[in-house]
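Missing here: one protein chain of the complex. Every other protein chain is in place.
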Amino acid sequence: MTGMPAIRLADVRKNFGATEIIRGVSLDVAGGERHAIIGPNGAGKTTLFNLISGRFPITAGSIELRGQRIDALPPQRINRLGLSRSFQITSIFPRLTVFENLRCALLWSRGYRYSFWHLLPRARALNEATEALLRDLNLAERHDLPAGLLSYAEQRALEIGMTVAGGASVILLDEPTAGMSHSETEYAVALIRRVTEGKTLLMVEHDMRVVFDLADTITVLVYGRVIASGPPSAIRADRAVQEAYLGAMAA
Amino acid sequence: MTRRSAIIWLTLLAVAIVLPWLFYDFAHHRPAGFVISMLSQMGMMIILALSYNMLLGQAGLFSLCHATFFGFGGYSTIHFLNAAGAGELPVPTELMPLLAGLSGLGLAIVFGAMATKQRATAFAMITLGIGELVATAALMFHHFFGGEGGVSTDRMIDQSLFGLSYASGIQVYYLIVGWTFVAALLMWLQTMTPLGRMANACRDNFERAQFMGYDPRIVRFLQFCLAGFFAGIGGGLYAITYEIVTFDAVAAPLSANALLMAYIGGNMVFVGPVLGAVLITLLQSGVSLMSNSWLIYVGVLFIAMVTFAPAGITGIIMAHGPVWRAGRLSRLILPYLRLVVPGIATVAGFVGMVELLSFLTIGAAAGKHLVLFGSPIDANTAAPWAIAIVLLVVGTVWLRFEARYFARVWESVAGSVEARA
Partner (left out) sequence: MEVLLVSLLNGLVYGMLLFMLASGLTLIFSMMGVLNFAHGSIYMLGAYFAYESTRWIGFWSALLIAPLLCGAIGAAIEIWGLRRVHHNGHIAELLFTFGLVFIIGRSVQMAWGMLPMPYRVPASLDFPLFTLYGLQFPAYRGFMLLISAGMLGGIWLLLKRTRVGMIIQAALTHPGMTAALGHNVPLVFTIVFAGGCFLAGLAGVIGGNYQSTEPGIADAMGPIVFVVVVFGGLGSLAGCFIASIIMGMVVTFSVVIDASIADLLRPIGIVPRSDDLLGEILTVPVARIGALLPLLMMVLILFFRPRGLLGTRDT
């Protein structure tokens, strides 16, 4: 570990209108760590992701990516600094083919930017990288299918693929296995493990087996506040977590 | 470029070159004049429609000021030609459209910076305002736009790369063919570039594009500028062809026409707007000569397309692809045939009603005689009205019936094709 955290949140707050949804969250995610955020529905987990990735502006506090303030940057700038996120509700390009979806996700990091003088069919290295990723996601057979026609689990896999494609070193995954069957979940976990090798992973997850399987550190968020943070064994034993979290889940 | 697409492009080019000679005017020993002028018009409209589709189809941007860049390219070209004629601008005629394109590009940079801050509906409103602004200004300012009378020039500036005088329509036509080919090819290649692809991506889901490092606003802006560039080229050809550019070239109806061509041809396929441009140009020169009710037909056609075939004509054709590949197209022949008679009856009844009505209120006042489907008709007798009404009512009811039958067959055929795939 380098000492400087990959992501540092300091007393981050977010209001929607008069309601404070994120109520002073401070959190460090170390480089190379697999960090899971758990918490009941409506706790503000997705909102927290939206703040980190620049989708919404924060109301107060600060967010740093490897020591650099990012809380006032637009999403594309944050992404270019090496932070990439997935969405809880699948967000792909439904009318483009699966291949095109992935290739788009690779474009910026490969330096193509806004070029209108490169012909994509001739971009050998780019196309090969896309094909490789496609095989990695087990979507090679779906190469030319419009992404909107993929099955749900396949769309989720594509979503993960598009998130990691650009080679970002910090990956945020929002409920990557939500709505999947048992076997699909197992497959997704293996995929996540594979594609985030050596990267910093921050994920929201409801499935406790997945959380305890994947995460090095767990943070529990309840009503916009962190009530506990630590290694899985400590979280499992934490009485406050059990009460607050399980209580809220039951309610 | 693959070999197959190269063959298609070259074939189209060859067709465009040969086409005027198929309509040879033996009395004057040259290709028929009206054919040349119609084909020339088609060339410009193809550029206009294709460049418009860089916005509508590729980027999902509904622009209402595309004629602004076309017209501005035209006005500029008039001034360039005048300067060249006076010996102040040593640019050959062949390269004038390039200057026109650069003029369009310049204006598109200015207006694009404002309009592309927004997308979707707000973008449409802003471009409407921009289009009105320029059109109104064109009527008011004389130095550049010439006011109501427009500006005119003489295209025979005696500066040609190939030693051509451009005195005859056929020479101008080949200039148009050349530029249309080049512009269309470039626009086609543009769809395969990173910018072109990200324009598609931002159209489908601009937020996701942001989280992949792209600023959708810059994508929109660049796409808008390129579209303005190509529209300008079209305007340059317009100026060279007609040697006069008036307010019509920047006004809203031409912008609407660009939209119409792209949409009716089909905005999801590259060739869609080409088809639309050819079709609308043909229709316009045919129908608007015969009837002054052109706009009502356009409106009805438009609404019918939006409601029933949002992917345009090419979309309808493409939908048959899987059926055709599965060898099931023959099952659709009968349902199609059954649509023909009620379809014709409905259209004839509708056209009859519209023409009779508009004759009573407009045509008669202008002292014209009503001629429908080739025969003179007295609108003051009951018979034509009765026929039109019966055709319309019976046709509509029958058409609905047949359409349901068609839909049933289509579902079953498409369903079985899908099941096999």
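Letters A and B mark the chains as written, and numbering starts fresh at 1 in each.
We take it that contacts are C-beta pairs under 8 Å (C-beta built on N, C-alpha and C of every residue); 3 or more make two chains touch, one makes a residue touch a chain.
None of these values were measured; they are calculated from a predicted model.
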Visible chains in contact with the missing one: B
Option touching the unshown chain, where B:241, B:293 or B:346 are the choices: B:293
Omitted-chain contact residue, chosen from B:56, B:175, B:351 or B:388: B:56
Option touching the unshown chain, where B:173, B:211 or B:263 are the choices: B:263
Touch with the omitted chain, as defined above, among B:23, B:144, B:188 or B:270: B:144
Residues of subunit B (touch criterion as defined above) contacting the omitted chain: 56, 60, 62, 113-114, 117-126, 128-130, 132-133, 136-137, 140-144, 256, 259, 263, 293, 295-296, 298-300, 302-303, 306-307, 310, 354, 357-358, 361-362, 365
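Throughout what follows, only the chains that are shown with their structure count from here on.
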Distance between chain centroids, defined by C-alpha means - subunit A, subunit B (Å): 44
Of subunit A, residues touching subunit B in the complex: 53, 55, 74-76, 79-80, 84-85, 87, 91-96, 100, 103-105, 107-109, 112-121, 162, 165-166
Complex contact set, residues of subunit B against subunit A: 189-190, 192-198, 200-201, 203-205, 207-215, 218-219, 222, 226
